[in-house]
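Next up is a structure, given as C-alpha cells.
All protein chains but one are shown in place.
Note that the chains take the letters A and B in the order they are written out, and that residue 1 is the start of every chain.
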Amino acid sequence: MFEARLLRSSILKKVLEAIKDLLTQATFDCDDNGIQLQAMDNSHVSLVSLTLRADGFDKYRCDRNISMGMNLGSMSKILKCAGDKDTVTIKAQDNADNVTFVFESPNQEKVSDYEMKLMNLDLEHLGIPETEYSCTIRMPSSEFARICRDLSQFGESMVISCTKEGVKFSATGDIGSANVKLAQTASIDKEEEAVVIEMEEPVTLTFACQYLNYFTKATSLSPQVQLSMSADVPLVVEYRIPDIGHIRYYLAPKIEEEDS
Amino acid sequence: MFEARLLRSSILKKVLEAIKDLLTQATFDCDDNGIQLQAMDNSHVSLVSLTLRADGFDKYRCDRNISMGMNLGSMSKILKCAGDKDTVTIKAQDNADNVTFVFESPNQEKVSDYEMKLMNLDLEHLGIPETEYSCTIRMPSSEFARICRDLSQFGESMVISCTKEGVKFSATGDIGSANVKLAQTASIDKEEEAVVIEMEEPVTLTFACQYLNYFTKATSLSPQVQLSMSADVPLVVEYRIPDIGHIRYYLAPKIEEEDS
Partner (left out) sequence: MFEARLLRSSILKKVLEAIKDLLTQATFDCDDNGIQLQAMDNSHVSLVSLTLRADGFDKYRCDRNISMGMNLGSMSKILKCAGDKDTVTIKAQDNADNVTFVFESPNQEKVSDYEMKLMNLDLEHLGIPETEYSCTIRMPSSEFARICRDLSQFGESMVISCTKEGVKFSATGDIGSANVKLAQTASIDKEEEAVVIEMEEPVTLTFACQYLNYFTKATSLSPQVQLSMSADVPLVVEYRIPDIGHIRYYLAPKIEEEDS
C-alpha cells in the first residue's frame, strides 16, 4: 500500500506544470524516503530530477518500494480538477496497475477520486555525479524567467557569464545583440529579491534558450532559483520547493567557436 | 408598440451568453406577461426555455402580442456594445420588421441605438409537461460548472447519481475514471453555497457532457442552479434570474447498456 497526502494540492499542480512540457511520461519512484523522479526530456537533451521528501507530506506511507509510470499529460489533467485549497492524496495498492488521486475540499463536502492506469516504462537510472561548481548564483526566480524569455527573442542560445561582480546574460541574432547584467545585491533587505554569487573562478558558458525557458516553468514553485556552473559540465538550475524538496534541471553547455 | 426597459443591460447580456452557443436564432414571444423564448438547440437535442416577467422590467409596454425572430449572433454583437451600467430599452413597432436596442449611459450623455432586422422563423410551440421529479438538487452554479468542465475531460458522457446522502457525478474514458461526490450541506451558513437535495427515490441517469457544458454558460446569471431528475424523463437544469425570471434547459438522458 502506498499513500501520500498533501494538504495543499497546489504544490503538486505546480510540480506537474514544471515538468509536463519537458516530459510526456515519467516514473515516480516511491520508497520510505519519499518520491523521486529522474528522466531525460523527450528529446534527450536535458535531465529533470525531482525530489519530494516523505517528511514534507502530511501523511506518508510506503509499505513496499513502488515505481509508478505515469502519463504526465493525463496526470496534469487530473490535477487541474483539484481546487487550490483541496487536500490531495495519492494512493496505490502494491503491484497495482493503477493509481488513484483523491481530492477533498476543506469542508469535506466535496470528495473526488480519479483513477488512472499506470504505464510500464523502461527504467533509466541516471547517475548524477556530485560536483563542486566554480560558480553558484542565487537570484529571484521571476527575474531569471524574465531574462530567459527576453533574450530568447534575440537568439537561439544564450551566454551566461559569471564573475565576482555579477552575472551577465547575452544573446545575439538578426535583430541585434542583447546583454543583461545583474550586480550582486549590496545589502539584502529581502532574502527573496537578493542576487548572491559564490565564485571560485569565473565561468562563461552557452546554453540553448529553449530549454532554459522550459525550466522556468518551475518559477511558481520557489521565489529563488540557483544556477550552478563549471566549465564543460552541465548547468544545474535548481528550485527548492519549500518544506518538501526540490526540482533540478541539468543542461549541457553548447560548444561554440570562440568569437572574441 | 412594444417597449421593454432594463436599468442594467448586464442581465440581458448574460442571458444572451447563456443561449447563443446553443441557438443561432430564436423567437422572442412578447405579451402582457413578459417575454418568453422556447427553442430546441441547433442539433435538436436539448431545449431552452427562457422567461422574463414583465414586472421584472423597469418599464414594460406591449400593446399587441408580438413574436420577434432574432439572429442571436447579431443580437449578441449588439449587446456587447452596451456598457455594463447602461440602461437598455428594446423597442419595436407593431408589425415592424425590425427591432431597436437603445443604450443610455448613467449620466445620459451617451445614447446609442442599434437597429436589427427581424427574421421570419417557423414557430415551434413545444409543450413542456409539468412533472413531479424524483430528485431535485440545488447547488452552487459555479460548482456545477466546474464539475461539468472537469469531467468532460474524461469522457463524452457523465453519470449523475442522486441518493439521500448526496449526489455523485462520474465519467470514464481513456485517461481513467473520475467520481465527484457532493454531500448535502450540514448547516447552511450561506444560502448560495448550500447543496440541498430533495428526494423521493434515488435516480441515476447519464447525459452528454457537451450539452451540460453549454447550459453552464448561464452560471453568471445565478449563484445557484437546480437539477431536477426522474427516471426516463429529461433532466431540467434551472437558473433563476433574480427579480425577473428564469432560464431552463431540458436534456434527455442517454440510454446506456448496464455495466455494473
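Everything below uses one rule, namely that a contact is a pair of C-beta atoms (placed from the backbone, for glycine too) under 8 Å apart; a residue touches a chain by one contact, two chains touch by 3 or more.
From a predicted model like this one, the values you see are computed outputs, not experimental measurements.
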Given that one chain is not shown, which residue among B:Asp32, B:Asp63, B:Glu115 or B:Glu165 touches it? B:Glu115
Among A:Met1, A:Ile128, A:Ala183 or A:Ala231, which one touches the chain that has been omitted from the display? A:Ala183
Among the options A:Glu3, A:Glu17, A:Asp31 or A:Asp150, the absent chain makes contact with A:Asp150
Which residue numbers on chain B touch the omitted chain? 71, 74, 77-78, 80-81, 98, 108-117
Kindly note down the residues of chain A that lie in touch with the hidden chain. 143, 150, 153-154, 175-183, 185-186, 195
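Basically, only the chains that are shown with their structure count from here on.
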Rounded to the nearest 5 degrees, what is the angle of the rotation that puts chain A onto chain B, matching CA atoms? 120
Whole-Å gap between the CA centroids of chain A and chain B: 44
